[in-house]
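Note that this complex is displayed minus one protein chain, with the remaining chains in position.
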């Protein structure tokens, strides 16, 4: 039996941080001992998240050495370019780190700097970091000291394309990912476009010219394809809080395969990927609050265009839930520990 | 240690039924052995509720004797005037029953018939039925064979008024409950007014002339007041799925009381009533998915009008969660068993 | 025939400003010649409001003398405590002013300062300012050079109570206004609570201890009552963009009146107040986009508590539309000019 791990959460005032608290507060092998917030240090965590009144009885602490002295594992739920400044010292101090931000996701540090607009603070750690998508990297995650939890779009899109690309069934030069997200993926950013009055009753594309998740998705697909891939990625904003729906288009390059069977086989042993029956279409609410990716594969009119529909909750399988899944692997617990509860619907 | 109870859920295709399944599937003392649905018998429960794929592995069964043979406790999550036809036989067969519908809530059977428009099928059982609000009736619930789980509005409103009325601090002739609900309280009714295109971006009152929850609320308040009460109850429909917010108005009849202290004392030992700090204002999302009633008491301008704000999730503390709370009492388990998980936010 | 008025709009980047542009662009007696915005000067108005591409062909200008030189009437759609600095010079220059902000609404300048937290810049103008609710002040508005357009809550609440209070039918010591608003009333404020992820699927009260519209409502009701009134006002935030629904409670002080007839008579000649048939309940979407207040009067259970339901679009009859109604009166046009188009539904 795994013993209880003492956990610190850095950046606990954001949405991914709140979701970590929800999941870890019910996890038998986890004890949250510190939640940091520079701005709110000294105030109860439950003041920021009233849904946790009576559940989390901690005050926020400043993110200094003291905060981490007593913990085994540190989760970063910070904006990008923050974790990279603190991770080296934590690893030196023998802590293990799960970073939910983008700092250690891209293996090409030049590309990282180009997309994030700053120099990387510890490029030497990038190679050591393990990309935290268990369906790609299960064994490596178990042994890692530094896990880079994937972005939300990459989770939905890479899992959706994986069976096709891995098996060489489609033209990887012409992949299209038309993805739609709820707004919580943007965190609590105070930007006009995220105001209720600006989002309600409207739908739009954004970042058509380029989105930071594009290189991350390409990196994973290229690894699966064993070579470069051509991907057009168009993200859209849906007037809802949670959920990603990726509609994926690819051109068949090989005939005669039963795509439904290919998908079912590919994910037969995955606890958190659910291939729906032929003809079904997943809805984002079917995974709301749950650590689950549900998907369906279609071939409209029996033509050469394959359409894959892949949904996740961006804050769970796309962030905090997947991080806890990695945590389970890292501590040798059952991978589903603390993650088996279904979401509420409606 | 309590042993596992075998449970049947009647009317499992509605929202309260789905919520029962969510809560009971994670409950250590419960094993759902049958979910009935006349229309969907033979099809997987998870087809109706894809969020339960991989969690509930049962087919719907027809609601006949066979369905109940193997169970200890039956939950009814049916529309009104259904449970009353089946309950007598179930009680005779030694089952215990928790009815989430309105059939056994009103002690005055004439009034029940007047509001629900049918004769009661088993008026002789009404007296035996225990009203399932633990904060009013804890001991009686523990011993009951037939529990009438309260309506959603009555839960929010009665809990909100209780400390004032019980202590005789307000004029009970002039109580006002201005209540607002999300649409899931109406269940899956196929009425035009519940269509997305008719509800989104709109707010309205309904049932101003009279709502079925009015006599139920009056019955409980009268018991607390020790005599008749005068209550104006105006329900409103909010463009959201879950949540009830009751704004309660009463005229102070006694001076010199510290209302904040009165409320904190009244609910000090209640696991599922949370009195917020002075000045706070609860939001329905603070209880979304959770079996919790959060409330705050205000006295604007230090005048004679007391304003109480009381919020619940209508499907949890207002329906399935409260039913599970009663279940815990009935089987001698810890009252919070299976109900301690916080809701997801945002 | 009235000639075309040249109009400047100050603070054209907010929601009330956008709504003024929408209404005035289709008004036969109005020509918008300047829209000011300190931050966006030099950029096209249609960049800020793409729905106006092809309709408004102006650039924002800085709010200096030059901007106003060429205009007859200036609309202020600014936050409070801005207009009061510019209005004196404009009046001196012979312009007429319609202020949509709160600067000239309260006749008691001490009270104004107490609620808005600053000294008033031109208290000598307060007496000259005419409160721009045509149903109260039609003749005075026609002659005014400075009109203070009412707040949104006050419009819905004062119009709703008016027939009862004016006729002395209710106890004015015990009035209750439980009001619910869409978020656009808060303007484009970048506050966390107005983010989509914080508002969607939630409902809450706010400002229970005191809201700036309280003294404004009291002032109008007191004028109608001919003496002080006691009012409890609790505002709530609805997850929608537009609409106010006021649920008003009063205790009957006089018997034997046909309240439906009282209301119909009171508003028989008002073009923008619609008394619904007995038993009806207005929805905010019934006035969305329209300069209209629809209301219904109820007496649940034929008791002594009167319930009035009053709905407006906070940006139209609660702001820009009412300002245009005043404009029509001021220039001698038909009061309904440019305001007769119904809103779109659904």
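Just so it is clear, A, B and C label the chains in written order, and each chain counts residues from 1 on its own.
By our rule, contacts are C-beta pairs under 8 Å (C-beta built on N, C-alpha and C of every residue); 3 or more make two chains touch, one makes a residue touch a chain.
Because the structure is a prediction, the values reported are computed rather than measured.
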Candidates C:26, C:118 or C:139 - the one touching the absent chain: C:26
Contact with the hidden chain (one of B:25, B:113, B:200 or B:260): B:200
Residue of C:18, C:71 or C:141 in touch with the missing chain, whole complex considered: C:18
Sole contact to the chain not displayed, among A:13, A:78, A:155 or A:284: A:284
Positions on chain C where the hidden chain makes contact: 15, 18-19, 22, 25-26, 49-55, 184, 200-201, 241-242, 274, 276, 282-283, 285-290, 294, 315, 340-346
Interface with the unshown chain - residue positions in chain B: 15, 182-184, 188, 190-192, 194-201, 239-241
Contacts of chain A with the absent chain, listed as residue ranges: 174, 176, 178, 180, 182, 197-198, 200-206, 208-210, 230, 232-234, 236, 238-243, 245, 247, 249, 251, 279, 281-285, 288, 298, 300-301, 303, 305, 307, 309, 346
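Assume only the chains that are shown with their structure count from here on.
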Separation of mean Cα positions, chain B and chain A [Å, integer]: 36
Separation of chain A from chain C, taking each centre as the mean of its C-alpha atoms, in whole Å: 46
Whole-Å gap separating chain B and chain C, where each centre is the average of the chain's CA atoms: 39
For chain C, residues that touch 2 or more chains besides their own: 182, 197-198, 200-201, 239-241
